[in-house]
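Shown here is a partial selection of chains from the complex, left in place.
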Amino acid sequence: MTQSYNRLNREDAAVLLVDHQTGLLSLVRDIEPDRFRNNVLATAGLARYFGLPTILTTSFEDGPNGPLVSELKEMFPDAPYIARPGQINAWDNEDFVRAVKATGKKQLIIAGVVTEVCVAFPTLSALAEGFDVFVVTDASGTFNDITRNAAWSRMQAAGAQLMNWFAVAGELHRDWRNDIEGLGKLFAAHIPDYSNLMTSFAAQAASR
Amino acid sequence: MTQSYNRLNREDAAVLLVDHQTGLLSLVRDIEPDRFRNNVLATAGLARYFGLPTILTTSFEDGPNGPLVSELKEMFPDAPYIARPGQINAWDNEDFVRAVKATGKKQLIIAGVVTEVCVAFPTLSALAEGFDVFVVTDASGTFNDITRNAAWSRMQAAGAQLMNWFAVAGELHRDWRNDIEGLGKLFAAHIPDYSNLMTSFAAQAASR
Amino acid sequence: MTQSYNRLNREDAAVLLVDHQTGLLSLVRDIEPDRFRNNVLATAGLARYFGLPTILTTSFEDGPNGPLVSELKEMFPDAPYIARPGQINAWDNEDFVRAVKATGKKQLIIAGVVTEVCVAFPTLSALAEGFDVFVVTDASGTFNDITRNAAWSRMQAAGAQLMNWFAVAGELHRDWRNDIEGLGKLFAAHIPDYSNLMTSFAAQAASR
């Protein structure tokens, strides 16, 4: 019995960024803040780099949850932006679902805060409607590893694929020759070790 | 192949709190005590907040296992309370099963001590009888992470859904607009970071 | 779709202790030695307490792998003891399989060193022959948590149930009333916290 490989395709994918709000981020303690900020921005960066339709949504942004982190707003000035009036599961918001469906994409790449609610609920809803869902695990945060692992378990059992932003980027890009410099920049900006490799290499090349 | 989303519904759910006894709690070492006490009380708090039928049960409470923690008793003065005379699996106790069935609910939210016995055994029994079981992972404790992970693995393979209390609350509530203040109070009481966000917000609002 | 609960039964179960040898034990580093020795002896203790047919086997015990730990030998003087001449997977040894089948039991409780080889290989073989296999995770040891997790994953995917010795004992015993003192002694001997609870309780009772 062979398994079909449900593979991310640049043409088929959309990105959903759910509730990366300045207040809610203080709840995230399963990934340390420097790394988490970097992972979220890297996910946003790949969405923009690959030109994927991206949808932003927030929950109660006028209250303690706080506004969307400003970098995300600035990176996607024209993206659908759904400030949900109360629905905890973004998929319960008709505007959000309409925006998702308007992209015409079947593969949904999702990240958010906190993992077991803002990511898991729409993931389970989208799977139930036949979408393929790819969870960006390292751009999604929660209270601790117990809550993360439970959330992963629930989503995977329902058919979601768990990935990290680096794998998402690699699967979408397919071949370095499609654009070496562009992907290299994305990686250098968000992976210090990769950046160091490139700098060392360039310095040695320049010294010839 | 789409997955149906087996989602907690306020109308369909009951809560089972199994063996949170003062003696047995000294066995719990996979979650540190301050956090664990908080998670258990938060789970009880949400049961009461959402008005879910709740069933309490204990094992040998007159011996070394000790009495039910007093807060739980006080929070549910009228709940069915089954002091099991000896059955290790609460589901082997007819009174317990009868109480569960008397709720008329199909979705069982369960937490207890220790995870691999007091939670896993009734979970597996209830699944076998066709109930939907949602395990509150962070209000269930055990000896260490090896025993926890094995228990999770066994329950998930049998069809249980693993959640934390925060996700349970969020899934039941559905929409903040159903009661902003009530849910906010529940969260503030059990999530220091959330409480801090609210206090900061209120202070700034008051300073206008 | 309900799940049948494949539950350990005292009448249906046998215990397989695989390669707990003094040399091989130095390879176990995913559980610290005091705890691991205790878990292994607790597993042996429950096998004897419940009167389960128990089979011992070793690999190359005359070489660097070393002899079976002496306590196990002493606890099961009449158990089938298969010193395998070379087979890495105990199930590849006909005497071992014959001994297993001679018990007439369908449920196999297995523990050993190292998890991914001495436990996983016979587990996968036995599952393939239609046995139910219950892995005692905390009486099985290996190099580190990466190797353990991979082994667990492989065994669970094949249908094994992952448990710890405490859950095995609880599931077999079913009801404390079957023998309060006996089970209590087993737990006190291997769970310091439980022993302390009992001592405190007894002291207070004696002081009346």
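Should a chain be cited, it is by its letter among A, B and C, assigned in written order, with residues numbered from 1 in that chain.
Following the convention adopted for this analysis, contacts are C-beta pairs under 8 Å (C-beta built on N, C-alpha and C of every residue); 3 or more make two chains touch, one makes a residue touch a chain.
Everything quoted here is computed from the prediction, not taken from an experiment.
Participant: If you could, jot down how many copies the complete complex is built from here, 3 of which are displayed.
Facilitator: Full complex, one repeated sequence, 8 copies overall.
Following the convention adopted for this analysis, only the chains that are shown with their structure count from here on.
Participant: With chains as vertices joined when they touch, what's the shape: line, ring, star, complete or other?
Facilitator: Line.
Participant: Could you work out how far subunit B has to rotate to sit on subunit C, using CA atoms and steps of 5 degrees?
Facilitator: In degrees, rounded to 5: 90.
Participant: Looking at where subunit A touches subunit B, is over half of the residue numbers used by both copies, so same, or under half, so different?
Facilitator: different
Participant: If you average the CA atoms of subunit A and of subunit C, how many Å lie between those two points?
Facilitator: 43
Participant: With centres defined as the mean C-alpha position, give me the subunit A-subunit B separation in Å.
Facilitator: Distance between chain centres, rounded to whole Å: 30 Å.
Participant: Scan subunit C for residues touching two or more other chains and write them down.
Facilitator: In subunit C, no residue touches at least two other chains, as defined above.
Participant: Under the definition above, what is the set of subunit B residues touching subunit A in their complex?
Facilitator: Subunit B reaches subunit A through residues 1-5, 7, 31, 137-138, 152, 156, 161-164, 166-167, 170-171, 173-178, 180, 191, 193-194, 196-198, 200-201.
Participant: In their complex, what parts of subunit A are in touch with subunit B?
Facilitator: Against subunit B, subunit A makes touches at 23, 26-27, 59-60, 63-66, 85-89, 92, 114, 116-117, 120-121, 124-125, 127-130, 143, 146-147, 149-151, 153-154, 157-159.
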